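Only one structure is covered here, and it is reproduced in the block below.
What you see is the complex with one protein chain gone and the rest in place.
Entry: subunit A
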């Protein structure tokens, strides 16, 4: 199978589009007609050929454009990529995980040749060919985490484990749903989760932390999270809020279907071997409402979920101002029919 990569933008003229195939494989996050905040973690194993869960690191038609967008963001704000010095080993672990996974899962796109510590990496979509010595950072143009995350869709955090806690000590964050690496770097699990509403009973987080501390090598897990974004914008960071915040006001009944996007994060968690750190890729998928409703089940269900969502959650997810317009638009695609269980199209 050869993959075609879109020539598109995630800012300015926003030429981002999903092909019909990309819409069908969009990770629609609701498996029933209502939504409750939950930790909903499951094993990250190969699921459904063609879905975003098929491979360990999904590569899709947006790959090249997303990497270009990341480079623009980094050019403007280099602090979106940070790694405290003790995290270099974790960076190598993660580089190895991504390179070996991609070379196995997409042999036509990526190749990795290894001769002991002498590695040779070919990334065809991005036109990169690199020979380097594993564990010797001087042989790469930048640190190992930065190197590989400039070639991997999604934001990435590397979490150090010590003192019975997890610490966000490295990351590449250019497509975040309104959080800031520069703010969170060096924080522990409880500190960086501080702003989640409603789940604020410590118990939920203590259980989640306990689960993560127990995360085992070779047994990665995943969960989906979601929010709403106006325009297909990856960089919705607090730092650039003045650029994208006002765009929320441009949503009208006429434009909502094209402008309003459901933004889904496929979050995975991996125990890394040499460093004992945890890699936390947060992969972002965007889909315009106009495209969502081409899958009748999703149109019906999204209408019911957003209509019945508690106000605080709409506020927290940042779309309270446009909720009325969105729900009115979606109501046209909800005939009241029953929906099938699960997230996949019928």
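Heads up, the rule we're going with is that a residue touches a chain if its C-beta (ideal position, glycine included) is under 8 Å from a C-beta of that chain, and two chains touch if they have at least 3 such contacts; residues count from 1.
We take it that contacts and distances are computed from a predicted model.
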item	value
Identity of the absent chain, which is to be given by its UniProt protein name, from "Dioxygenase", "Carbamoyl transferase", "Spermidine/putrescine import ATP-binding protein PotA" or "Urea ABC transporter permease subunit UrtC"	"Dioxygenase"
Candidate in contact with the missing chain, chosen from A:273, A:310, A:324 or A:342	A:273
Touch with the omitted chain, as defined above, among A:55, A:86 or A:307	A:86
Positions on subunit A where the hidden chain makes contact	84-87, 89, 135, 160-164, 210, 213-214, 216-219, 273-276
